[in-house]
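Take a look at the structure set out below.
The other protein chains are all here in position, but one chain of the complex has been omitted.
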Amino acid sequence: MIDFLFYVFAALAVAGALGMLLNTRNAVAGALSLVGTMVALGAIYVLLEAYLVGVLQILVYAGAIVVLFLFVVMLLNLRQDEFSPERLRITKIVSVVIGALVGIELLVLLPAALGPAAVLPEGFGGYRMVGAALFTDWVLAFEVTSLLLLAAMVGAVILAKRRID
Amino acid sequence: MLVEKAVALSAILFVLGTLGALTRRNLIVILMSIELMLNAVNLALVAFSRQWGDLAGHVFVLMVIVVAAAEVAVGLGIVIALFRNRESVNVEDSSLLKW
Partner (left out) sequence: MVDAQTFALLRWIVLLPLLAAAVHGISLAWLRRPLSRWATIILSCGAPILSFVLAFAALLKLATLPADHRYLTDTLFTWMGAGSFSADAAFLFDPLSAVMTLVVTGVGSLIHVYSVGYMDDDHREDRGFQRFFCFLNLFLFSMLALVLADNLVLMFLGWEGVGLCSYLLIGFWYADRWNAYCGSKAFIVNRIGDFGFLIGIFLLFWALAEVDAATVSFRELAAALPKIAEQTVTLPGWLGWLPGAPTWKLTTLIGLCFFLGAAGKSAQIPLYVWLPDAMAGPTPVSALIHAATMVTAGVYMVCRMSFLYAEAPGASAVIAWTGVLTAVLAAVIAIAQTDIKKVLAYSTVSQLGYMFLAAGCGAYSAAIFHVVTHAFFKALLFLGSGAVILAMHHEQDTDKMGGLRAQIPWTHRWFGIGVLAIAGIPPFSGFFSKDEILLSAHLAHGVPGYEALYALALATAGLTAFYMFRLHYRTFAGEFRGTSEQRAHVHEPVQWILTPLALLGALSFLGGWLGPSAAFTSWLGVDPAQSNSFANFLAPALHGIHHEVSHATEWALAALALAVSGAGILLATWLYVWRPELPARIRAAIGGLHRLVANKFYVDELYDALFVRPLVAVSEGLLYRTIDAGLIDGVAVNGSARLVRGFATGVLRQLQSGYAQAYLVVMLIGTILVAVMVMR
């Protein structure tokens, strides 16, 4: 049963990715395909017993980041003809080659068989355990990322501010 | 079993993201492809975390999400500033850093 669900969501994720990539005319449509991918991935996280992460994936990624993309697209008012036409063939070939290389490498690095999965303690992946880990073992990373967010906030505001000329 | 399939899916998504970042000329689409790559990495992290029962993977994923958010914010800020100056989000139009 879980396998079946996994295949469904995997297919959804790939379809969404392809939809974003291959769409050359409509930016908003591309962004919404990405949303689909994000949601499918969130579901897969749940299947992998990463409950908190899965929820946060949908909340933050699908709900905030892609929305931010949509905001910008609409702000810049990009129309169809803004999208690029035919690309140089050489670049496509190079990209395909690189992509193939990356893919081969990843799949080669894929372990043949990982053996049985570990027995998970009760509450693994839930908010209680993840939160405890976050605030004890990984508290430094936690604090640093908050600073990172501060920096990003300031940077984004300054970059996007309209000049007062 | 499930873990291996998840990792394979992660590889596929990563490749798709790479292709998108290399091929597309629209800055927004490139940024979205980069997000796709980050997601693929997240998936791999979660899968391995499941395999070995270590919560560090989950924490790492949370950090990646935060970084991705910050990166998108700043990156889109740059896109906006760039658009204001050039009236275009074509990556080829902002290739001044050359010889």
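As written, the chains take the letters A and B, and residue 1 is the first residue of each chain.
Keep in mind that, in the parts below, contacts are C-beta pairs under 8 Å (C-beta built on N, C-alpha and C of every residue); 3 or more make two chains touch, one makes a residue touch a chain.
Because the structure is predicted, anything quoted here is derived from the model rather than measured.
Here the missing chain is touched by one residue of A:32, A:98, A:120 or A:149, and it is A:98. Residues of chain A that touch the chain left out of view are 91, 94-95, 98, 101-102, 105, 109.
Although one chain is not displayed, its contacts with chain B can still be listed: residues 18, 21-22, 30, 91-92, 95-99.
By our rule, only the chains that are shown with their structure count from here on.
Taking each chain's centre as the average of its CA atoms, chain A and chain B sit 6 Å apart. By the touch criterion given at the top, residues 2-3, 6, 10, 13-14, 17-18, 20-21, 27, 30-31, 34, 37-38, 41, 44-45, 47-50, 52-53, 56-57, 60-61, 64-66, 68-69, 72-73, 75-76, 78, 82-84, 87, 91-92, 94-96, 98-100, 102-103, 106-107, 110-111, 113-114, 117-121, 124-125, 129-130, 133-134, 137-138, 141, 145, 148-149, 151-153, 155-160 of chain A touch chain B in their complex.
Taken together, the chain B residues at the contact with chain A in this complex read 1-20, 22-26, 28-29, 31-33, 35-36, 39, 42-43, 46-47, 49-53, 55-56, 58-59, 61-63, 65-74, 76-81, 83, 88-90, 92.
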